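Only a single protein chain was left out; the remaining protein chains are all shown in position.
When the chains are written out, they are named A, B and C in that same order, and each has its own residue count from 1.
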């Protein structure tokens, strides 16, 4: 018998590994009992951790009464099935974004979560980033006043392979979805209209694959706030993740994180370092913090920052954005 | 007989006075022969300058063969008449923005300019601002590459009186018109579509007067670039005038000018000064530079940074923006 | 008969011309009656101004009862003589720094000022610079608390010709003197000890001419505050003029002014503009402001920011610094 929280991780890919290390190294109140992956090659890595047990069959996890919580880090098409099984087995669920690309499947997953009264967190890690958090705190502290505009810049350092694009769900579902969630999170309101333009600015191959590589979106919120988002799959200077919020009392903006805070002045100018290039570096702390919140929300029975509906809403907006871009008109949302 | 350029100014209001001082103090190659104003009270100020002659009747100016150039700084409704008279008299014309709110009147003014082959400059002073100029230069130098996005923030420190609002032509014609011109200037391309939302975020009295006090606009350009503009008649921290351009090779952004570059660190935080509050302070240098360019383009027979069409295009976009905001749909432009 | 303040300028070199334009263009309450210069070639420039009268003999100025104030912008070796003549003729005096390199001559000049009860301002223009002023104001407003450290960085963009070095009075008298004055101004206290090191870091020819091209100085003040100054005749990135003050309640630091506030992010880094390169550009506003204060202190009978002793003290510190550098020991000051 142990007083530690028993956790299982499904999916031993990049993000599953990150979450595993967070729990092993920084959350003594939790214990990883299983790590599941459908690739037998993952077994070696799991065993090197010296504690968690490897399994090819997630069913083992759902049947194990000792398991308190499950982190679903497998491919998107498996999310709904695992959420439902975990919820029905009474286990709390952390699931990477997006829940699914299909709204009815998402609804069935959220229903299972609700009926079984388990906690559910969707992996919108940026909510936990120190910079975005500072903006949210300023809004909640009333320092910004009534929100008027939210301007989000979200640009990747380079486009992913076209093969990835093909299964990604498209730029709105794969990339902007983080920004839709951030806009909703900061606005504290629901979107009533989406106007979106998709564009080919980087690589024509992405267009041939049926997707856009850049996008500009205007969201109108029920509280009157307007958000403008610009996305691009490529930025020469690296990963660009910024927001400005403007309200009746003030404006708050964030800059990108950089490897150092050094500034070099020479005959050719004054130079600083580029933003952190890789999203895993830029968001290291946020990935840790979201798992800390998940584990501690269970052990201390606290409310989570994200709710089940957050995973649904962002997908609804992504679908409306795609429709808007295709039809060339603003799409109202109920 | 004098070798100086003979200039007349019509309108001795705030901006007319600024231009008069620029010529008197910093342009020895020009001489202000007349300053006209329909308010006799302006005579005292004109005489205190110790050179220019006061007149109530601009006709004096157009008839004086010695006059080379006219600066039209009177109210908007008089612009077209004076442009046509000046052009027909063979005088070069500098005119404050907007030329007019009526497209057909603008066309007739521009026709007179063209037929008489006089130089014509429209007072889009921000093109001459050191910060916006730096952005334009970077674009022209190829440092930004092919433009993808232009993000313009343009917020006033406080709303003007409702009486001003009523005769202003509306937010798109009065305020955003500067941003429409800047977007065109930076994009080096023409707008093909306007999507605009007008909003009431500051003062309901402005809405009762039939205007918006805030606006969000998305412009699509023929070259594929997309501009997003946000406007508000009030910003708690002062006059906010910024732009970011993003292209295939890089991004350039500007910060606001401040009274000093001092930073105070205390127990309550790290504090800097707010942006320069008053547009006449923020844009002092640009008002001087635009008049320098106008005078020197004449004396040295150089091409101007703005052309006659710039005054027309910005009004066309403003009209499309208003239509978009009212009809809730994107408006294509030919 | 005129109600304007009658001013004369002695010396039509670079700084005399700057002050002349300030008065002509921005101080309608003053009139420049004479501009004197021992070079007849200056006459043409003076006449082009269209008001002031040229003279080769400053004696004309001192004898003219109409003259209220004299600006002494001639070479350093003439300052004391002109100060004494002007003061004895009851005229207020503005004098460029330094008053002289000889302490007894300075004393005699200040004596004449005191006996004749005329106003006296020494041209320490940096006290009027917007950035240094912000620091002074924060100190006076109590935001910094009791001062502990003052760190001054003062570097020129490039070394002057060796011929200039030879007559400059040496780095401490020519360059650091501004920093000595600034340290005293900010510390609001007198120096009790000077420890200085002179060094050859830029050009050995400067050493052969008997001077240093770089210097590091530690000043101890009566109130316990310690100032550290670093000087160099050459900085690859331009004119570097900064200060940080640190006290019991906080710290304030200033950055250099730049041509624009643009920032370019590309694959090779994030780049900003270098500081304003030329001291006349960097300090344009301060040169205007010091003359505004001088003229308005007379017309409105106000106290000046600098007092006669300021010109003396900075020379005393410069002499102690040179002695310290030569003898390799701290020099106490009474």
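Just so we're on the same page, a residue touches a chain if its C-beta (ideal position, glycine included) is under 8 Å from a C-beta of that chain, and two chains touch if they have at least 3 such contacts.
Predicted, not measured: the structure shown is a model, and the values here were computed from it.
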item: Contact set of the excluded chain (shown chains only); value: A, B, C
item: Touching the absent chain when the full complex is considered, from C:197, C:277, C:292 or C:313; value: C:197
item: Contact residue for the chain not shown (choose from C:166, C:208, C:302 or C:329); value: C:329
item: Hidden-chain contact residue, picked from the options C:139, C:165 or C:235; value: C:235
item: Residue in contact with the excluded chain [from B:116, B:266 or B:285]; value: B:266
item: Contacting the left-out chain in the complete assembly, out of A:56, A:103, A:162 or A:249; value: A:249
item: Of C:26, C:78, C:116 or C:151, the one touching the omitted chain in the full complex; value: C:151
item: Residues belonging to subunit B that touch the chain removed from view; value: 236-237, 240, 258, 265-267, 269-275
item: Residues of subunit C (touch criterion as defined above) contacting the omitted chain; value: 145-146, 148-149, 151, 153, 155, 195, 197, 199-202, 214, 216, 218, 220, 224, 226, 228, 230, 232, 234-237, 240, 244, 246, 248-251, 328-330
item: Chain not shown, touching residues in subunit A; value: 21, 24-26, 28, 48, 130-131, 133-135, 138, 143-144, 249-257, 259-267, 273
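The criterion applied here is as follows: only the chains that are shown with their structure count from here on.
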item: Inter-centroid spacing, subunit C versus subunit B (mean Cα positions, whole Å); value: 39
item: Chain centre separation (subunit A, subunit B; CA means) in Å; value: 43
item: Subunit C, residues touching no fewer than two other chains; value: 265-267, 273
